[in-house]
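Now for subunit A:
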Amino acid sequence: MNENPLPSVIPDKEWKKIQRMLSKRSLWMIHFCTGCGAMEMPPVMTSRYDMERFGIIPMATPRQADLMLVTGYVATKTLKRIVRVYEQMQDPKYVIAFGSCPINGGIYWDSYNIIKRLDKYIPVDLYIAGCMPRPEAVMDAFLKLMKDIDEGKANGWMRYRKYYDQYKRNQMRIFKRWDE
Partner candidate 1 sequence: MIRPVLLIAFPLFFAFLSPIIGLWSKKWVRYLIIFATALNATLAGLLLLEVFQHPVFDIIGGFQPPLGIVLMVGPLGAIIAFIINLVAFIISIYNLKVEKEPIVRYSMLYLLLVMGSTGMVLTGDLFNLFVFLEVTSIASYSLAAYNKDKKGFLGAMKYVIIGSIGSTFVLLGITLIYSELRTLNMLDIAARIGTMDPYVKIIAFTSLFLGFGVEAEMFPLNTWVPDVYDGAPNPISAAFASLPAKAGIFALARVIFTMFSFTNFLWFVVIMGLLTVFFGELIAYTQKNLKRMLAYSSIGQMGMIIMGLGIGTTLAVEGAFYQMIAHALGKALLFIAAGFLIYAAKSDKIEDMKGMARNPLVGIPLLIGALSIMGMPPFAGFYGKFFILMGGFSEGYYAIIALFLAASIVEVAYYARFIKIVFEKGNRVIRPDAATYIPLILLAILIVLIGVYPKPILAVLQHVSAFITGGA
Partner candidate 2 sequence: MDALTLFGIFILLPLVGALLSYFGRKYAPIIALIFVAITGIFLYVWYGNFGSYTVDIGVKLNLTFDITTWFFMLMINTVIFSSLLFAVSADLKNAGGFSTLMLLGFTGANGVLLSRDFLSLYLFWELMSWSVYVLILRTSGEYARRYLLFGVLSAYFIIMGIGIIYYYTGSFLYEDALSGVIPYYAWAWILVFLILGFGVKMAIIPLHVWAPYAYSSEQPFVSFLSGGLSKLGTFGIYMSMYSIAGVGILDSFGTFRGVSLLGYPFALLGAITAFVGTILAIFQDDIRKLLAYSSIGQLGYVMVGLGLGTSLALGGALFHAFNHAFFKSLLFLGAGAVIYRTGKYKISEMGGLGYRMPFTFLFVLFAIFGLAGIPLTSGFISKWMLYEAAIEKKFVIIAPLMLIASVGAFLYSYRILYGIFLGGLKEEHKKVKEAPAPMLAAMFILMLPLLIFSIVPGWILGWINDVLTNTGLKPIDYTQFTYYSSIGGANMATFWIAFMVLFFVAVAIFIMKRARVVNQYDNYFAGEAPSSVALHAAHNYYKPLKDTWAPMLKYSVDRAYEKFSKFFVDGFYEIKKIYTGNPQDYAAYLGIAFLIFLIIGWWLL
């Protein structure tokens, strides 16, 4: 998935604009705590940074969530769960990948069961670099994502829908079986 096949900006319609405005102001998130990154979430949620200011609240199930956080390295076994959860989220949905591990494997770059690039398997809208990213970086990422949504640039979910087969093929290269 080297080139971005979709227009980077979703064409503007008035209705879409309102929808995007609503989406951006009410990001319900599900955080998939794969690794150490989860430790950075409590400060973000609590009174120091308080992400609820922006309408971002943690949700218990992907059905209700708009935003998925993948907070750390992704083992092949975990990936299957991530994909399932991602597919259970409802469009429009956004993914933020935490730290260097989902970008390039990070310190696990030569591990046999850690995937190197999350973007090959599910579309990631935003990466936060760092090992680990500080809460400030997380807050920044949220704001960046909100901006992207507003501008119609965060369209990973459309990408996933359009290139579903390719994504699936990539995923199935990792998984031997889907149903276990």
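Methods note: a residue touches a chain if its C-beta (ideal position, glycine included) is under 8 Å from a C-beta of that chain, and two chains touch if they have at least 3 such contacts; residues count from 1.
Regarding candidate selection, all candidates are chains of the complex that A comes from, given by their letters.
Remember, it's a predicted structure, so these values are computed and weren't measured experimentally.
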| item | value |
| --- | --- |
| Touching partner of subunit A in this complex, picked from 1 or 2 | 2 |
| In the complex with candidate 2, residue positions of subunit A that touch it | 32, 61-63, 80-82, 84-85, 88, 179-180 |
